[in-house]
Every structure is written in structure tokens, then in C-alpha cells.
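The structure appears below as C-alpha cells.
Here the complex is missing one protein chain, while the rest keep their positions.
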Amino acid sequence: MCSREGTPPVPDATGLEQTANALRDRNAESILGTDFGRGDRAVLLVNPAHVIDTLTYLKTEGYTFLASLHGVDYYPDEPRLGVLYELLDMTEVDRITVKARVHTDNPRIATATGLFPGANFPEREVYDMFGVVFEGHPDMRRILMPEDFEGFPQRRDFPVGGEPVLFTYNEENSYGKWI
Amino acid sequence: MSLDTADYRKREESITYSAEPAGEGETHELLTLNIGPHHPATHGVLRLLATLEGEVVRDIKPIIGYVHTGIEKTAEDKAYWKVIPVVERMDYLAYYFNSLAFCGAVETLLDVEVPPRAQYLRVIHLELNRIMSHLVWLGTSALDLGAISMFWYCFRERETILDLFEMTSGQRMHTRYFQVGGVMEDIPRGFAAKLRTFLADMPNRADQYADLLEKNQIVFERLHGVCPLDAETLLSLGVTGPLLRAAGNPWDLRKAAPYCSYDHFDFKIPVGTVGDNYDRYRVRHAEIYESVKIISQALEGLPEGPYITTDRKVALPPRHELATSMEALIHHFKLVTEGFRVPPGEAYYAIEGPRGELGCFVRADGSSKPARVHMRDSSFVNLQALSPMVQDSYLADLIATLAMLDPILGGIDR
Partner (left out) sequence: MEIKREPLSGPGAPSDFRARQLMARDMLRGDLEGEALERYVKENVLTTTVEKAVAWSQGNSIWPLTFGLACCAIEMMSIVGARVDVARFGWEAFWASPRQADLLILSGRVSVKMAPVIRRIYDQMLEPRWAISMGACCSSMGVFNNYALVPADKFLPIDVHVPGCPPRPEALLHGILRLREKIHGTERDGWRERYHAVGTEEVLPNGTTSSASDAAINVFPGGDTAGA
């Protein structure tokens, strides 16, 4: 981080544990773990079946702004596909992250568009890049890749791809020469 | 999980029949008009499927992906140092912001302290970039409205700013100036003088732009009261930046969660009232003045010291050390061939870009290449606000609103 002083108060470890306990009181199996990382980063690891309950509770607690919704491929750790919700409390300038991890064989999570309409495009992007299907999304289709593209590019086992660099020895057989 | 193309076509047409009752023996049908991806007014390759009833837009669906470059995937393949130029090319008018978001995230993971001189230099370049982005926005938006000569005036200032960038880094765009731990090089002799001339000039020029545009009745009528959107809808959609500030919410990460020494500077946040196109234009225009203020304060208060962290495991040693010190040589070698290794962890670093919150999520797995780099780009989320904004307004207002939204397709598509 650029400057230590002026760092906003993020839920510290005890605050995070209190939030996690409050969530566990509501639903025993929702929180799978907490993590308080570098840069005062508070992460709640959530059971994917209870993501919407957690987000609803956090929204009532003041985290009303969904800053980012993105996917991560944790290959080779299982469960592989993670969906991260970065929430922001604007009145207290607090950030908290909700992480839900799903397996590749059944990558389904309920959509957050009911709570945060701004999750529309990001969820389509996570579907496009990782293959996580958000149930209840009004328009679940690819957003960045062409519609008939096969495969989910940002998974770690998808190759980077690319074209070979043209030199004189291989340009006759490749696309480089038109004349 | 593949859906066939016919399904896509059906999903892209939203409403086909008008809600208004038709006359005797008539049917109303709405016209689906495809705007783009190649269209002079779409600010890049944005495709809009507009459902029109006469000249009134009833629904709009943006279709993106026409400049998707797979930058995030490419970034997983490169060392952290090499990711910086790749990630800079996302939002191609805010390249310093892209690199700061990434460098900030990596510095968080590495727990590296950035020296104060580097922070001030970063602020100078960031605010210059903000002015430049707003100038390009102003030039191209005025072009869309028909006020064509604004384009030349704005690009004239832009050339001066790019000359300043070229003085510090050698490149006009995508300068790779910010590095993990600081900046690449100190500012050369003559930079401060040239910057001062520019800062003395810029407020006058901005006044001239205001004079050109605001006293014009046509510009006024095209922007005033057109396509407003209130702050709650914008917040629920995740929109930040000048769009949110135009609607009345003074949220700015430079003041709310200061990073990179922004709390050392005294500046104001321009805020609008109604949230229509005119407010959006005025907020961005006023931000130019505030940026000039920040840069002059940073230039006057520029502290002495190193311009990059002295931690040799992260930053390259200065060249003269390579001749005398063995450790410097080994550090240089390791950094250039493999790169520094970042301990496992995740970080999300958010800054205030010219279009809103620009965040970078980096997941490190202990190796010298990042395991996941994701940019939360402001234009990507702001584009969701286009549809509620232009409901029931004219097609010409759609073009003006799209200009005032300031979408940058490089950031949207990444």
C-alpha cells in the first residue's frame, strides 16, 4: 500500500470474527472459515449454497455497495472455482470480501442481481471466463467471447493460445504472404 | 453448457411490441436498430441494440467483447514486472491508474513501503493522466454533439501533457513508469519548469473551453435535463466516479480512503445536483481545475529521497552499483530473469480512476508469476447504467448520454 497512515478502518480480525459468528448464529453451515490477510483484508469463506443469505445480512449491516464480483481458478486446489464478492461500506469506509468456492462438475451459485443489480455484467463475465452458472440471472450468456466459443478461457487449464511469430523460414506456409 | 445462436438472437430482442394501444386494424411494432460496433459515435467498438419506437429509445442492450484481449490471461503468464505494461493497456486513457492499481496490490502483498518522493511523483503523473483523460473525453464528446472545433483545442493540451510524459519516461502512452515499489526513474531537469508553465496555462484553457461550450444554446439544450439518473440507482448498479458525483453523492476514494499521499493535498470534490448530462459534463470539467491544484501542491512539496524502494529484492539496483557490488549484480540478475517472488495471498487494491473505482485483484501463489490478475474496471460496471439512463429518451440523447458516460472499451472488454 502506498501510505500507512490514512489507512481506512477495515474490519479487524476481531470485528471479522464477530461478523462471522453472527452469520454462524443465523445459519450454522454458512461460514466455512475466515481469513484476515495482508493489507487488512477480511475474507469470509462461505458455503456456496448460502451466499445470498450472507450477502443479504451484510447488506443490512451496512455493506451496501458491491465493488467487484470476480472469479478465481484455484487449480489445483479443490473446490476449484471461486467467486469473490468485494463489498464496501461507504459510510464507514469498510471493505469485506465474501468468497464462495464451487467444484467444476457442478458450478452453480445463486445470482446476486436481486440484491445488487450491478452484478449483472460481472456475473456474465464470470460465466464466460470460468463457467460458473448463476441461477436466476436474467441474461446468462457470454459477454466477452463470441457466442459460439467453446471453453472457458480463464480457467488455468485452458491454454494461453496465440499465433507463431513469423520469420522468413515459416512465413511461406503461414498467413503472412498475400502476394 | 452451450446455448445455440437462435436462442441468443431471441434473448437480444427484448420488447418487440409497443405498450401503447394501436389504432383500428393497426399493429405497432418496435424497431430494433443495431448501432455499431463500427459507428463513429460509440467511443470504441461498442455495439448497442436499441429498440426504438419512432425516435424514442425504449430499451437498449449493450453488446461488448469486440476488443477483448485476454489481458488477464496473458498476465498470468508473465512475471510481475512484465505484467505492468500488459495491464496498462486495459483502460487505454488511464494507463497510470491501471499500473498503480496493479502495483499497489502487489506492494500490499509484498509489504513494500513506497518512499514519499515516489508517492508524490506518482500523484503528479496520476493527476496529469486524469486531466488528459478528461481532455480526450471532452474533445470526443463535443465531437459527438457537433461542436467539432473542441477536438483540436483539447488535443492541443493533450500534446503538452504527453510531452511531459515523454520527458519522464520516454513514451507518450503506456509509459511503464510506475514500478512495484516506486517509479522507474526520477524526473529529468526541465520537467518542473515545463510542468509549471503547463499548470499556469491549463486553468485559462479550461476557462476557454467552458466559454466555448456553455454559452452555446444548442449544447445547453442537448445536455441540460437530459437523461438524469438518481444516486440510489447508480449505487445499486455499482457506479462510482464522476457519474455518481454528478448525481450528488460526493464519494471519492482519494478523500474517503486516501492512498498514495492524497491526504497531504488540499483539493475539493466537484459534486453535481441533478445527475443529468450537464452535471456530468460540469463535474468532469471542474475536476480538471482540482487536478491542477493537486499537481502544483505536489510539485511544490516534492520531497527529496529515493524514487523507488531500496529493497533490492523487489526493485532493480542503480546501474552504478552493478560495477562494484556483487550482491547488486546477483539481485539484478534474479530480478531480470525470474523476477521477484510474492508470498501466497490475495489483495484487492482500489483507487479512484477518471471514471470511478478502479480496483485490481491479485492472487499470488508464491511463484514469480501472478496466479490471477483481475481489474475491476469502472467503465465495465458503469455501462450497466446506460440502459436505465436512456429509457424513453430520444436517439440523439442516447448518443449524447453515451458520450457523457465516458466508456472506454479497452477497460470494458479487457
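Assorted remarks:
Letters A and B mark the chains in the order given here, with residues in each chain numbered from 1 onward.
The definition used in the following text is that contacts are C-beta pairs under 8 Å (C-beta built on N, C-alpha and C of every residue); 3 or more make two chains touch, one makes a residue touch a chain.
In this text, all values refer to a predicted model and were calculated from it rather than measured experimentally.
Residue B:66 is the one among B:66, B:278 or B:307 that touches the chain not shown. Between the chain not shown and the residues A:25, A:105 or A:163, the one that touches is A:163. In the full complex, chain A contacts the hidden chain through residues 145-146, 149, 153, 158-163, 165-170, 175-176, 178.
Residues of chain B in contact with the chain left out of this view: 37-40, 44-45, 65-71, 73-74, 77, 85-86, 89, 92-93, 136, 140, 151-152, 155-156, 158-159, 172-174, 409-410, 413.
We adopt the following convention: only the chains that are shown with their structure count from here on.
Averaging C-alpha coordinates per chain places the centre of chain A 21 Å away from that of chain B. Partner chain B is touched in their complex by these residues of chain A: 1-8, 37-39, 41, 43, 64-68, 70, 72-73, 84, 86, 90, 93, 95, 97, 116-122, 125, 129, 131, 133, 139, 141-148, 150, 153-154, 156, 158, 160-161. Within the complex formed with chain A, the chain B residues making contact are 1-3, 5, 8, 11, 64-65, 68, 70, 72-74, 76-77, 104, 107-109, 111, 113-114, 119, 122, 235-239, 251, 256-263, 345-350, 357, 359, 361, 363, 371-372, 374, 376, 380-381, 383-384, 413-414.
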